[in-house]
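Report on the structure given below.
In this view, the complex is presented without one of its protein chains, the others remaining in place.
And now, chain A:
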Amino acid sequence: MKRTLLNALTLTLLCAAVAASFIWLQLDFSSLVTADGREQMARYVAAFFPPNTSPAWLAKLWQGALETLAISAIGTLLAALFGAALSLLAAGRMGTLARSFCRLLLNALRSVPELVWAALMVLAAGLGPFAGTLALALHTTGVLGRLFAEALENTPTAPATALREAGAGRIVAFLYGTLPGVLPQWLSYTLYRWENNIRMAAVLGFVGAGGLGQMLHVTLSLFQQSKASSVIIAMLAMVLLVDALSGWLRARLG
């Protein structure tokens, strides 16, 4: 009885919250379905077709796509390198002080979204692909560092310990005893983040960080819908291609 009452109360509150949100945001869905609204939408959508396929524009698209690809690949590669270095510290291989500090650093890097990093980096490094690469590298270092450290902590220590007890140095024992266990996982995480980053690299252009995103932002702002639609198609194709490639590579690793 009490339970039913409570449920009813929760439901009422939820409905009230939804209604209040509509009123507060002044959402006017009715204007979407008026004849005028429908006509405007149809006109806007129609302007996207046919996509612009003039050779000059395709050449620019090709360049933009390569730029986005390069931003995501280099950003992810840098992140994997820094993440691997930081994960060794974060997994407590060099003492507890370094461990806590590194965890804090990785959390900080990770909790700032890529777009915010990109906006900051555009201020620091200027408009263009360099800012986008740095932004991706910074955020992804936080993510990969954390994942790499967890993989390290979950890997059996016996192989490396046995090598140390046969006189091997720390570095060599890590390379022969620990790395074979974590490397497939590290590569798999890196490829997965690359898939995410290629999508992100396409968006980062909106804050001026280069690549296809910047072209999309410019063409949409100038109401060049047919050019914008070919940019969108290029983005889709590139993301699908990278997903397929990375998925295939990860399946081979597994």
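The rule is simple: a contact is a pair of C-beta atoms (placed from the backbone, for glycine too) under 8 Å apart; a residue touches a chain by one contact, two chains touch by 3 or more; residues count from 1.
Methods note: contacts and distances are computed from a predicted model.
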Original post:
According to its UniProt record, what is the protein name of the omitted chain, chosen from "Phosphonate transport system ATP-binding protein", "Methionyl-tRNA formyltransferase", "Cell division inhibitor" or "Septum site-determining protein MinD"?
Top reply: "Phosphonate transport system ATP-binding protein"
Original post:
Which residue, A:I71, A:A173 or A:A228, contacts the hidden chain when the whole complex is considered?
Top reply: A:A173
**OP:** Tell me where the left-out chain touches chain A, residue by residue.
**Re:** 156, 158-159, 161-169, 171-173, 175-178, 180-181, 184
